[in-house]
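Of the protein chains in this complex, all but one are displayed in their positions.
Moving on to chain A:
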């Protein structure tokens, strides 16, 4: 075989490799939708096959019907829950970032505050809601605070880890220039902690929903959690499932937003995982 023929063969091989990579990327994009669709079909199939009572487990088609029927209260209450969750989440970001930086950059703070934080996080939040209701009354405020309490811990831990594990060499670069500790945190610690921070946001936003809906089921006048409590007290199981689905959809949507922001701002940490064959 001549060199030219070999070259052509190689070019063909590269072309097939690229085509295969393109196909895989396309599959990667549609795969989540396919999996969700398959899960729903399986669910529908099982319910029909074994003729499960809708009171025990309504089929997805029935749940969908319920969503269509009750779309207005669902939308209103979902909006309420979303606002509550985002408010608590925003508080968690502000305080979590501040405390994470403090704990991560000071060994003293770390050793002093960590046991308290662990203890605090170990308290089941369901147990805290009644106390919040006594303090703030029934309504939005306890839900916001519960969402905050539950989503704040992963942010603190991740930011603290990111800052505490800065490579000593990177720190020395700035120390050798006579940089103040504040400079080192701003120029090295914080940017270095950003991938950790965004990773924690993806966890925090999903558990924030857990917090707000938890509080709504215990004590609230509105919100998806309260709607599901009402529905279950009326034995309207399809509507309960509709509430669950809407909540899951909101969680996924917020996760996607967090992931998109992460990819934009901390692309440097993701090198080699995207844009490759």
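Operating definition for what follows: a residue touches a chain if its C-beta (ideal position, glycine included) is under 8 Å from a C-beta of that chain, and two chains touch if they have at least 3 such contacts; residues count from 1.
The working rule: contacts and distances are computed from a predicted model.
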| remark: Per UniProt, and picking from "Peptidase", "Glycine betaine/proline transport system permease protein", "Nitrate ABC transporter ATP-binding protein" or "NAD(P)H oxidoreductase", the hidden chain is "Nitrate ABC transporter ATP-binding protein"
| message | From the list A:3, A:56, A:134 or A:177, pick the residue that touches the absent chain. | response | A:177
| query | Which of these, A:194, A:230 or A:245, touches the one chain of the complex that we don't see? | reply | A:194
| said: Which candidate, A:33, A:235 or A:268, sits in contact with the chain we can't see? | reply: A:268
| field | Missing-chain contacts mapped onto chain A | value | 167, 169-170, 172-179, 183, 187-188, 191-192, 194, 266, 268-269, 271
